[in-house]
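Here the complex is missing one protein chain, while the rest keep their positions.
Per-chain residue numbering starts at 1, and chain names A and B are given in the order in which the chains are listed.
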Amino acid sequence: MEFPERLRYTKEHEWVRVEGDEVVFGITDFAQDQLGDIVYIELPEPGASLQRMDAFGSVEAVKTVTDLYAPVSCEVVAVNEALTDDPARVNNSPYGDGWMVRAKLGDAAQLDELLSAEAYQKLVAELGG
Amino acid sequence: MSYIGHTREEEARMLGEIGARSFEDLLEQVPAAQRMTAPLDLGPPLTETELRRYFASLAARTYDPNAVVSFLGAGIYDHAIPACVDHLALRSEFYTAYTPYQAEVSQGTLAVSFEFQTMICELTGLEVANASMYDGASAAAEALLLARGATRASKVLLAPGVSPRTRAVITTHLSGQMEIAQVPEIEGRVDVAALRAALCGDEDIAAVLVQQPNFYGLLEPMDAIGAAVSAMGEKPPHLVVSADPVSLGVLAPPAQWGAQTVVGDVQPLGTPAQFGGPTAGYFATRRTHIRRLPGRLVAEAYDAAGRRGFTLTLQTREQHIRREKATSNICTNSALIALRATVYLAMHGAEGLRQVAAACMRGSHYALSRLERIAGVERIYPGAFFREFAVRLPIDAEQLVGRVRDVAGILAGVPLSRFDPTRPRDLLVAVTETRSRTEIDALVEAVRRSISA
Partner (left out) sequence: MTSQGETPQWDETRRSADHARGSVALIFDKSVPGHRGARVPKLDVESPPLAELVPEALCRQEPPHLPEVTEPEVVRHYIRLSLLNHHVDRDLYPLGSCTMKYNPKIHEDLARLPGLGGIHPDAPEESVQGILELLWCFSRDLAALLGLDAVSLHPSAGAQGETLGMKLFRAYHDRQGNQKQTILIPDSAHGTNPASVARCGFRPRQIPSQRDGRIDLAALCEVVDADTAGIMVTNPSTLGLFEKDLGAIAERIHAVDGLVYMDGANLNALMGITRPGDMAVDVVHVNLHKTFTSPHGGGGPGSGAVAVDKKLEPFLPVPLIVKEGERFRLASDRPLSVGRLHPYYGNTGVILRAYAYMLSQGAEGLAAVTRAAIVNANYLMKKVHPIFPVANPETCMHEFVSSLAWTRNHGVKNIDVAKRLLDYGFHAPTVSFPLIVPDAFMVEPTETETRATLDRFAEALSKIASEIREDPERVTSAPHSTYVGRLGEAEAARTLKVRWTVPEQRHA
């Protein structure tokens, strides 16, 4: 299971990559593994304004569905349209092709509250992952 | 009869292996205060012979549908049922199976559901249909709840010709959740100008529900209704149509009028009246609403070797996964009745269904034309109708129904006073393809005699 060093993480099993004043986020390798085969992803409209921990979409697997929570407050710039036709990208490449949302960062200070790769890996280990 | 798998001696041995001294040991969890102290107050067990005798005595105190000619409709119709429908529905493999959770040993049930879904799509013109609902009325309520979710609006408009029973069921289900208003009536149908006005004045309307043919058997002007609803901007309210499936043999599929959801009851397709239940509802909608669809849905699936099969899908919409966020709480639905409808439609094909519908129209028009010749009997609503029509009588309708039954062994129709006490002389008469000319003539003669009696 991968936990790339350059990313930050949330307790809700999402990852965040900072790119200038933008953030890109998706769900972690652990999350996709727990969900199993992903069949559908519901994402917000570009332009949507999200507060940290807002439910902004959902990921649907065969027998389970989970809400997605905004890791930081932000304004959606783009969503990964390719996931509509090929949601399995999230299974195959959670940190790459399986990205979900690109957004303009609201409050940069919130980034400090995210977990490091090491801290997240520890959390996953506690969950038996 | 006992259907228990072991004797008391075997039970004693099983208890021994469990490690219990007696059955009572197994009940240690049940607090003494909650234990029954007296035996249940029920009668002694009956044998099969006694059961048959008792049920036959109950049946003898209802009318005999094989001897009585019925012109009753109002939601339940007496269409011919091909013999093979019941024979196939009586296969243990179908009727003693559970919900097809283990797809690999449920391909029979699943394939039938897939066929049913397809047939409903073909009849309604819509893209997605589920595996069935409890009945047409609750399906209509679910369709309105879907519209609420999709439009985020909170009011529904009901056409005046929606069956009073469907209306009542909707009212119960939607109470506290959606506001219900009525579309004004003109000659028993939707007043399209008034509908347009109602829609223009209110942005909080989630859906308009129209029944076709309506409760009085009348054909609603679906083209004009559809145009009025779809003219309401980019995100118009949902047009929801409750359509009789037999009528769809001759009528245009409701999707043509822009219907977002089409619902109805498949009882006319091969299920006997059974005093009103069980029947099955059907539910068809647009592909865009597939994740809001209530109930069970079957999809094509393949195994590793590429063999085609079928499986329940999108179970994430359902209560056992989504819990309080589920699209609906329905689980057990009406699969066996949907099977009956599927076999019925397979037996008829498009041409057979068209012929059934056409025969209903011919018979009902003939019956009305003859009844109208009786002095004092008049047709209530002008214009096109299907299978069913309302007439006003010179005498009380309940009284007439009683007399016609007594003199001729015919159930003449459903008095509308049951639904609206201000209509004591109005009678709803249904004529299906099972009614012969002789029977219709006998009805007319019996009505004539009963009126002049």
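Assorted remarks:
Quick note on the criterion: contacts are C-beta pairs under 8 Å (C-beta built on N, C-alpha and C of every residue); 3 or more make two chains touch, one makes a residue touch a chain.
None of the values given here were measured: they were computed from a predicted structure.
Interface residues of chain A with the unshown chain, by the touch rule above, are 36-40, 60-63, 87-88.
Keep this in mind: only the chains that are shown with their structure count from here on.
Look at where the CA atoms of chain A average out and do the same for chain B: the two points lie 45 Å apart. Chain A makes touch with chain B in their complex at residues 40, 60-65.
On the side of chain B, the complex with chain A involves touching residues 291, 315-316, 321-322.
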